[in-house]
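Let me begin by presenting the structure, written as structure tokens, before commenting on it.
For this depiction, one protein chain was excluded, whereas all remaining protein chains were kept in their positions.
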Amino acid sequence: MGNCCESAANFFGPQKNTNMRVSLPAVCFVWQIAMIVLFGVFIRYDEESDAHWIEYRRENNITSDIENDFYFRYPSFQDVHVMIFVGFGFLMTFLKRYSYGGVGFNFLIAAFGLQWALLMQGWFHALNPETGKITIGVERCASSLPGYVIVNANVVLNISCFCFHISSESSLFPQCRDAGGSMVIHCFGGYYGLAISWVLYRPNLHLSKRHHGSIYHSDLFAMIGTLYLWMYWPSFNSAITDHGDGQHRTAINTYLALASSVLTTVALSSMHQKRGKLDMVHIQNATLAGGVAMGTAAEFMITPYGALIVGFCMGIISTFGYLYISPFLEKTLKLQDTCGVHNLHAVPGMLGGFIGAIVAAAASESVYGREGLINTFDFEGEFADRTPGTQGGFQAAGTCVSIAFGLVGGAIVGFILRFPIWGDPGDDNCFDDEVYWELPEDEETVPPVLEYNNHMIHKQQEISESNFSVEQS
Amino acid sequence: MGNCCESAANFFGPQKNTNMRVSLPAVCFVWQIAMIVLFGVFIRYDEESDAHWIEYRRENNITSDIENDFYFRYPSFQDVHVMIFVGFGFLMTFLKRYSYGGVGFNFLIAAFGLQWALLMQGWFHALNPETGKITIGVERCASSLPGYVIVNANVVLNISCFCFHISSESSLFPQCRDAGGSMVIHCFGGYYGLAISWVLYRPNLHLSKRHHGSIYHSDLFAMIGTLYLWMYWPSFNSAITDHGDGQHRTAINTYLALASSVLTTVALSSMHQKRGKLDMVHIQNATLAGGVAMGTAAEFMITPYGALIVGFCMGIISTFGYLYISPFLEKTLKLQDTCGVHNLHAVPGMLGGFIGAIVAAAASESVYGREGLINTFDFEGEFADRTPGTQGGFQAAGTCVSIAFGLVGGAIVGFILRFPIWGDPGDDNCFDDEVYWELPEDEETVPPVLEYNNHMIHKQQEISESNFSVEQS
Partner (left out) sequence: MGNCCESAANFFGPQKNTNMRVSLPAVCFVWQIAMIVLFGVFIRYDEESDAHWIEYRRENNITSDIENDFYFRYPSFQDVHVMIFVGFGFLMTFLKRYSYGGVGFNFLIAAFGLQWALLMQGWFHALNPETGKITIGVERCASSLPGYVIVNANVVLNISCFCFHISSESSLFPQCRDAGGSMVIHCFGGYYGLAISWVLYRPNLHLSKRHHGSIYHSDLFAMIGTLYLWMYWPSFNSAITDHGDGQHRTAINTYLALASSVLTTVALSSMHQKRGKLDMVHIQNATLAGGVAMGTAAEFMITPYGALIVGFCMGIISTFGYLYISPFLEKTLKLQDTCGVHNLHAVPGMLGGFIGAIVAAAASESVYGREGLINTFDFEGEFADRTPGTQGGFQAAGTCVSIAFGLVGGAIVGFILRFPIWGDPGDDNCFDDEVYWELPEDEETVPPVLEYNNHMIHKQQEISESNFSVEQS
């Protein structure tokens, strides 16, 4: 997300819009062929999607086909799918002449990103050291879908960076729990995007300001996106949490936090405007902050009212960010944050990380039960002697690392992108579908009455001119 | 639903549009804080979403995590979610300048309503008398979602009234089966809304008639809403029915009734117009009547062709209502039913209640099996000696009570709302987004050719004027 629209354009249409006809197909073909080769070498079906499942089932005393992971995960997986393709895609259509780009480039990047993330996350998390293979099923697919979210400035560099980040975090801070990705996705991704954007500052971007702003129907298309993101966020956070109570609790907590942040977003949005009118930008974005902030803590026993409190605060903080902090950052730091990454991802993600740390540190056997505690935080194997306090410390440290990696990684990638080898759409072409899409002539915007007008005007002209000539003669 | 758009505006923008900046944020904050406090006091996780699930599972001999209620209910729960936020939201966009309000206020009210309904329904149905707590999981969330549907004129009063209604019905008529809410939701809610609307009659509402009516694209957005309501209605009716055959049969019956009502709706809509053209209002609404009417009977053994017959009749009755009854009511009773609540909810809901009574009364051991009969109608515990005939009588009585409660409750709430302490949007501002939303300038509606026109006109003017002056001189 973030300025992903711009960035996609950036990447797919290099060299001042000139030879997109060569570069875009070349990139697509090379990438896709590379994917095929790498999938051929590394990727295999896992036990639950392989035809050997029947034998696996028998050996593992699984009584029914319904216990195949497919039935635990597939509905949530499809919901996350909808969030990414419809949710993000249509949320991007709010710019009045960037609807095709918003939906279309989102589609393209996501289609590539999911393959790449499957591979990269697989390398770091699911590579079988004996066979040298990564085995995939619906859980792995679900867990790599959000990887796409990070894909905002430059696909390859980004996902590599994201995966490097994940792997470092995994090894530095093993067993940080972060199912919904407050830390790893939103906090890291948010600061990463902001750092890139800051380094890539385009002093003349105001030239394409005329393409900013929305029109009546484009904001309605964007609401399709928002609503799907909002509705399916519980599925996003719960997609890869533990079977049973883990998924159940995560969904309910996220759901309550989201509901709560709607009310405070509306309140703040209305308070700010002189006549109390609501601003679509806030409704489209800040209402989601509750879900972002619950990415880490939702699987813990945060309690239902705890979830409401988190949503309450996040609606306020995020709307406040749109009202005051973004303009401030643009003014002082020259930070161009078209989509409000700072307010929807960076800050709520960071706070979500710390909330997760606090809730983890406060865990106790009386609340979770002895087995529940072990199960929720995976206090098994080498972590068998961890205490909730230690876990909380690791969670907090993981959040700090996410911020640091985001800022440093983003700055590095930003500098790489400033090398003149990368193309650029001209500053005045940013956010204009005209550059990348064959557009219909849109004659409908000239309704019949207008043609009549034109006709009349010409007639007028003739009359006037004849008047003129009459007079002159 | 009903005139929920108007009502939301009504409530959120009191005092003649003036101080919405104060009242809307105040209401949101007070409500949300009250929710947090009440949730803190009353709401806890249930066994299936609590971390003690592992122990609970062992104690209850549950063999697999897949038997957690989450996996029975969550897909249907998400479908109902989509119905409420996307379905109702976009169905409301058919008014040409009320799209933001339709989607946005629906979003706000639903986000609040779900919290309130969780609490109120919990008090009456799920309060543990020993601990004084309400335990929630995905089933409770799903069963309170429809509570939002009732939220049409005044949120707090309404849901209170709704819950009072439910509790009275529960105690007066224990064990009325009504999973999809034909009686409790549609019939009660429909007559309730109509009664309020009748009491609140605004003689000058015709001043905002200019905002009525739709435009080409607003009707297309509304079709998004209709289709989602139609597709997911089987999930709505089956969301809280019995595990296993109960959910299965409910979904199939609702599905068939819906399919059938599409055909008769199209038939009647076409018959009415001189040249056989179809009317979008009927397609958007009456096609759903089959689902409304199956809210009670769908979980019974109504048989597949029985479901088709119900849908057949409902498509006819509902379209007939839009064509003749609504205009009649508006003329004789001064009833302003902008959204057609009478034809889509009140009448099909009432009929659905009676259909449920008949099907229940006709139940027999040969059709249901001995255990099936007990299981379907819950003839256990204190109801162990009930017969299908008695059950049918209770169902019919429950429907009558729903109508009475709806009409009386609505009238009372209507009179309360007429007190001058409540604000009002001016009559001429109803259904106008301009009052509540910051709107984009929509310059696109002035396509380039127009600017040229303007230019030409001014040129013309100058020419003409110069002509004039030439002549006059």
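Going by the order they are written in, the chains are A and B; count residues from 1 in each one.
Following the convention adopted for this analysis, a residue touches a chain if its C-beta (ideal position, glycine included) is under 8 Å from a C-beta of that chain, and two chains touch if they have at least 3 such contacts.
The model shown is predicted, which means the values in this text are computed figures rather than measured ones.
Undergrad: Touch as defined at the start, partner being the missing chain; which of B:26, B:223 or B:325 qualifies?
TA: That would be B:223, which touches the missing chain.
Undergrad: Have a look at A:99, A:121 or A:399 and name the one touching the chain we're not showing.
TA: Residue touching the absent chain, from the options given: A:99.
Undergrad: Which residue from B:40, B:372 or B:440 sits in contact with the chain not drawn here?
TA: B:372
Undergrad: Determine which one of A:57, A:125, A:243 or A:386 touches the chain that has been left out.
TA: Of all options in A:57, A:125, A:243 or A:386, contact with the hidden chain holds for A:57.
Undergrad: By the contact criterion defined above, which parts of subunit B meet the unshown chain? Give residue numbers in ascending order.
TA: Contacting residues on subunit B, toward the hidden partner: 63-64, 66-67, 71-72, 75-76, 79, 96, 213-220, 223-224, 227-228, 230-232, 234-235, 243-245, 247-249, 251-252, 255-256, 258-260, 262-264, 266-268, 270-271, 273-280, 283, 287, 301, 303-305, 308-309, 312, 367-369, 371-373, 375-376, 442, 445-446, 450, 453-454, 457, 460-461, 464, 467-468, 471.
Undergrad: Under the stated touch rule, tell me which residues of subunit A contact the chain that is not displayed.
TA: On the side of subunit A, residues 13, 17, 19-26, 28-29, 31-33, 35-37, 39-40, 43-45, 48-55, 57, 63-66, 68-71, 74-75, 78, 81-82, 85-86, 89-90, 93, 99-100, 103-104, 107-108, 111-112, 114-115, 136-138, 141, 217, 221, 224, 435-445, 447, 449-450, 453, 456-457, 460, 463-464, 467, 470-471 touch the unshown chain.
We adopt the following convention: only the chains that are shown with their structure count from here on.
Undergrad: How many Å are there between the centre of subunit A and the centre of subunit B, using C-alpha atoms for each centre?
TA: Inter-chain centre distance comes to 31 Å.
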